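With one protein chain removed, the remaining protein chains of the complex are shown where they sit.
Labels for the chains are A and B, by order of writing; each one numbers its residues from 1.
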Amino acid sequence: MISLGAYLGISFILFICGIMVMIARKNIIAILLGIELILNASALNFAAYTKFVNGNLEGHIMALFIIITAAAESAVGLGIVIRFFQLRESIHIDDASTLQN
Amino acid sequence: MNSTVVSYLSQSNEFQNIHAWLSKALGFDASSLMAFVIFAIVALIIVGVMATIGGAGTYAERKISADLQARVGPNRVGPFGLLQFLADGVKMILKEDIITTNADKFVFNLAPVMCLVGVFATLAVVPYSSGFILADLNVGIFYLVGMASLVGVGVFLGGYASNSKWSLLGGMRGASQIISYEIPATITIISIVLLAGGLSMKTLIGAQGGGMQDWFILHNPFAFIGFFVYFISALAETNRAPFDLPEAESELVSGYHTEYTGMKFGLFALAEYIEVFVVCGVAVALFLGGYNVPFDLGTGALFSKSLGLDSMLSQNIGQLLQLGAFFTKTLALYYVVIWVRWTLPRLRVDQLMTLCWKYLTPIAIFNLLGCAVWMYAFDGKSIFALIMAATAGGGAHH
Partner (left out) sequence: MFANTLFLLSAVLTLAGAVLVVYSQNLMHACIYLLASLFGVAGLYACIGADFLAATQLVVYAGGVIILMLFAIMLTGGTGNRTNKYGLEKIPAMGNKKTFMIAAFAAIVSALIVIKVTIPVFQNNKNLIVAANAPTVERIGTLLATDHILAFEISSVMLLGALIGAAVISRPRKEIHD
């Protein structure tokens, strides 16, 4: 039951869900949720390949860096969201249509 | 690989007999079935004992506060009011379960459960004794930190879902306080991990000894400061006074659980009291020698050698001694927590954040660096070992 195919399938569905959330939602925070799903799907793939293809833990290191990047990304992203809300009183992504004020 | 309560029990003859009998009766290797049954039973025991400790915590809190304020405290139900917490529990179960009209019902019901799950999941790696630990994961303390942070989510969601301004303020305060104080607590834990050289609870405790001079709190000056940093952060993380801003009665009614009634409120209270026990247990395991008993009595080798007892029996006696050592230290710290609560006044929010970000976090980082330098400079020897070596060397010189 625990096989490479199962893991790739799960990460595939996670990835598709993330894509759908990113495209369907117009709320910036909801889009960030979708990005988290996609990053998790890729990290899961790396870990699964480490287990089932070669046992040398490079995949775990890669997954760790993905998690670190996701944390940094969400911190900066949410900072931008909060600043954007202070300026426009909205977090609708269509309101983010100008580069300068 | 990971030692558990099952691997301890499997040393006994009875276990082998039952295993052989079951394997014969069922026709397959029954070891995983027995492991599952033993895990289930031990987990039930631990949950039961911890629920009792959480309940008894409320009783102890009221008795000790009464003592500190020269009152009598609960004394009607049972001898010395000992059954007060049972009466409280029955009252909470029988109370009406109110959900406010505009509450977010899904989140409202989920929040207390999330708090409780976060706390009970940490109990799996709390080291009660060398044999009686549910799972000695090799990421033990790291897992504990991760699971305990679920409590913050629960508090936050409880505050949000009630749809009341007291709850909202309490939930915001609680979450910001918990994630802020996680930082000094975790950095201090990392400095102890550095001294012990491993993340699993057995490694952390095995690096210490039974005598006071072998504890990590007296290992070097940085670890000594680290204990207090950890203890203050743990107080703040469990929302105990003087950091009980999320549930400050005088300003926020009672914070994030203002709108909760009946058993859901009971679950929040239970989670808080058990979390206090868990953080005290972690402080004991990291700094105060854990379950170690002086003179290596915990292994039971001395009993079987000097008294001629059966090896399993003497090992069991050793385990009981270790359990006693762990619970004595932990409950002593528990007393200190309650004592602090009824002694110190509450902080303001800005003072709370100043304490965390301007004092505790830099001190914790300094301690981490100090521990690393100490390990490098003195080869990991404790300060007592250095003093002993110096005096022994001096004696030889004369």
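To be clear about the criterion, contacts are C-beta pairs under 8 Å (C-beta built on N, C-alpha and C of every residue); 3 or more make two chains touch, one makes a residue touch a chain.
Treat the numbers as computed from the prediction; the structure is a model and nothing was measured.
> Mind giving the shown chains that are in contact with the missing chain?
Output: missing chain touches A, B.
> Among B:143, B:166 or B:216, exactly one should touch the missing chain; which is it?
Residue touching the absent chain, from the options given: B:143.
> Looking at the full complex, which residue from B:9, B:56, B:153 or B:353 touches the chain that isn't shown here?
B:153
> Determine and list the chain A residues touching the chain excluded from the picture.
Considering the whole complex, chain A reaches the absent chain at 1-2, 4-8, 10, 12-27, 29-30, 32-34, 36-37, 40, 43-44, 47-48, 50-55, 57-58, 60-61, 63-65, 67-76, 78-83, 85-92, 94-95, 101.
> Just checking the interface: what residues of chain B touch the absent partner chain?
Answer for chain B: residues 1, 32, 36, 104, 106-107, 110, 137-139, 142-143, 145-147, 149-150, 152-153, 156-157, 160, 168, 172, 175-176, 179, 182, 198-199 touch the chain left out.
FYI, only the chains that are shown with their structure count from here on.
> Can you work out the whole-Å distance between the CA centroids of chain A and chain B?
One centre to the other, that is 33 Å.
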